[in-house]
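Note sheet for the following structure.
On to chain A.
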Amino acid sequence: MNASRLRAGGMLLKKIGSYALGIIIESTAVLVLSGLALLLMFLVKTIMK
Partner candidate 1 sequence: MILKPTREDLKLIAWGIGRVILGIGLIMIIPLVVALVSTEWNTVLDFLVGISSCVLFWLIIENTCYQKKDLSWSHGLVVASAGWLIAMLFGAIPHFLSGHFKAYLDACFDLMSGYTTTGLFLLQDLDHVSHGLNMWRHLLTYAGGQGIIVIALTFLFAGSSGAFKLYASEGKEEKLLPNVIRTARAIWMISLTYLVVGSIALWISLSCEGMPAGRGFLHSIWLFMGAWSTGGFAPQSLNLLYYHSLIIELITLVIFVIGSFNFALHYAVWTGKRSEIYRNIEIKSFVTTSLITTVILSIGFSKVGLYTSLGEFFRKGFYNLMSGHTTTGNQSIYSISFQHEFGFIAMWAVILAMAIGASACSTGGGFKGLRMGIFSKYLWGEIKQLVSPESSLQKVKIHHVRDIWLDDEIVKGTMLVLISYVSIYFIGGLLGIIYGYQPSVAFFDAVSAGSNTGLSASLTSPSMPSLLKVYYIFELWAGRLEFMSVFALFGMIIASIKGRRTGRK
Partner candidate 2 sequence: MRKLLIALTILFLLIFPQVSLASDTIPIKRIISNMKEYDGKIVTVEGEAIGDKMIRGSYGWITVNDDPYSIKSLEEGGKFKGLSNMGIGVWAPVEELEDITILGGYKNKGDKIRVRGYFHRACHEHGGDTDIHAISIEKIKDGHPFSKPFEFWKLALSLILFGFALLLWKTLNIKKSKAKGAKKE
């Protein structure tokens, strides 16, 4: 009984961890895109000056 409950708890934790990692990956992706855009904007700005 206890073992199965523990296993279920472990599974849940693993699931939450996986989702959390998913959120972090997606947020990072957006920040990377923003960084790229900043770089491009900087380049255009300096070239156009």
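How were these candidates chosen? In short, all candidates are chains of the complex that A comes from, given by their letters.
Rule of thumb we're sticking to: contacts are C-beta pairs under 8 Å (C-beta built on N, C-alpha and C of every residue); 3 or more make two chains touch, one makes a residue touch a chain; residues count from 1.
This one's a predicted model, so the numbers in the text were calculated from it and none came from an experiment.
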- Query: Given the candidates 1 or 2, which is the one that touches chain A in this complex?
  - Reply: 1
- Note on the structure: Within the complex, candidate 1 is touched by chain A residues 18-19, 21-23, 25-27, 29-31, 33-34, 36-38, 40-42, 44-45, 48-49
